[in-house]
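Removed from the display is one protein chain of the complex; every other protein chain stays in position.
Think of it as A, B and C in the order they're written, each chain with its own count starting at 1.
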């Protein structure tokens, strides 16, 4: 993969934004490998993403950012600059179920995910061997026989030592305390095992079974303080029928969970997502 | 299509049901073209559907039914006997939107649906010409400038004159009064323009847009007194993105609504559905 | 719908294209409602589409085009300028099957397709009444009891009187002669009832049934002189099983054909497609 610079921009829409930004890039020799734009009619907000071949630029990153800050001010932009060579540090959090964790680990192992997985935090011991085979540190946090607050404080401290850019809840079944939600706002990704907003909270497959739905789904979203209410990155579903027990739904849903989480995470790692209010713009 | 007899059975599960029923059919020369079974582990209920070539039977329908009633008693069966030659009478109900109505009319016109469409009831006049082109009576019920109850009474009376076996709400946007729900219990089919239980009630596409979901869907269900809570016949979804306005979602959703309604209706017309509690067993 | 100007561009990729074009548009006050870019790594070709609010432009269309021609020359661009107010004239061609024709007619009737359907050409009489109900002229061309060449000459002459911008083969089952393929190159759209390149030519559902596939599909493509080999606009599939007869596959496939054709046609009508070699770039 060639090294690229990614520029994510959000600002009030007006005539001339694309012209100004693309002129800025062209003047510095920037060869764009991808360019995406979105104008939101309802809010009047404009979004763009440019991916630029790093070696084509006549200025270094620092200069580019300093220069761009001036332009950005003129358009009242919120913007994010990132470099594909600066790999994001990811921490995975898991509970007892292995499928999402195993899937992300394999994708990472086979080079499909551009990131460094710096650790796994889990409230069970059963996945240690799988994680350590990948040469990734495994941090067990005991949630039994003590106060949740105490365990959560240990989670927070453990995360802090790894300083992750992204935290992925790979079927981590504990409620995230508000302080962690705030600390990792916009960079903590959860997979919920239902097609949200259906079946918020615990036991969504049981609820789906009881309601007699004909599709079960999964939703990847950013974690906010409101349980299962954060901005959605991706969703998908799979067909079920009266022949499927709740256990069948759980099994069929696993594949959907894995894929939806992997797609959401991939988009985040490639800086393809802008959050606007409680919604996402995803440039793919 | 060959004439067939369809037997739908539901009873407490025990050893020997299939043997008894299939022996009963075989003794009367019955050639089965389809046979489906389902044992529900949770409730201990057993379901079966047999489709039998009519010409293969050595007894007439009346005799078959009389004989079968004896067997059915022994197993505490609820059962339904139907004859593919006795086409169900269907009334469609519509409002202003044409897509579901046009789709059903065309499927019927091209021979895809085994039924007689005996009338359309609508609270707008705009679809009259389309319906009458199909040589189907169009009953306009005025819901403006008078009490809902009065209009609903006219709906009920109009339906009564047609004595439908099935009523299809093809995006009929009025609430169905409880009396009608009861009268057509298990044979009034609605299409709701969301993936239930998400977005119950009015304006589901607006709600879906506001929530930022990545799929929009539709649900075909039997109408009960609880709005959008009846047993689900079918559901499906289509992918949307940040590029899609609410109007795009409405447009994309139309195709899903049409197909889901058509599949649900087809299954009902072919006597493939057993309702168990608030869920459906659909033999396809 | 607001009136918009659409600019479709293809040229060798180099630094500064987006800057030049967006600067050109911004200087004329152009408010972009959509902007899409694609750089093809394999061929080094660059593609872009801009949709501009017509009322925002400070120059008229003629001036815009004249000015743009100068810029385009400098970049060796192939380009297409279109105006959403200039509705494309569409002719539909059909045979005996009604489903794709009925679907397009209904979408057009309900305002979903931006075009004028100026006529239907068919080699059977059975669809006349449906077409004429939509107040669209129906041209029956007799293919029986005479030479194909003679019938095809009548087709060509009939098309010529209507001067269509787009010709849609809505399950028109005749081979298109080479002269017509050339005349309507890049604007004659066919729906083939298989997932190409599987099952080219006649009877694809029979072939699919015989091969025992678990999905059947449909392909919308531009017509070229090589049968079923033209650039693909869209494809989709639906699940089938051993329970489905060839007739079931035909029925299930109809829905896929309708949707795939409608999506392809819609993209074409909105000037979203650039053909590159035997492939399409579709900006959606």
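One rule holds in what follows: a contact is a pair of C-beta atoms (placed from the backbone, for glycine too) under 8 Å apart; a residue touches a chain by one contact, two chains touch by 3 or more.
Note that the coordinates shown come from a computational prediction; the quantities given were computed from them, not determined experimentally.
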Among the options A:4, A:224, A:259 or A:280, the absent chain makes contact with A:259
Contacting the left-out chain: of C:119, C:231 or C:253, that is C:231
Residue list for chain A contacting the dropped chain reads 98-99, 102-103, 106, 109-110, 112, 129, 133, 243, 251, 255, 259, 284
Residue list for chain B contacting the dropped chain reads 15-16, 18-19, 22-23, 25-27, 29-37, 39, 41, 56
Chain C positions in touch with the non-displayed chain are 38, 40-42, 195-199, 211-215, 217, 231-237, 241-243, 245, 278-282
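Following the convention adopted for this analysis, only the chains that are shown with their structure count from here on.
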Chain A and chain B have mean C-alpha positions lying a whole-number Å distance apart equal to 41
Taking each chain's centre as the mean of its CA atoms, chain A sits from chain C at a distance in Å of 37
For chain B, residue numbers touching 2 or more other chains are 243
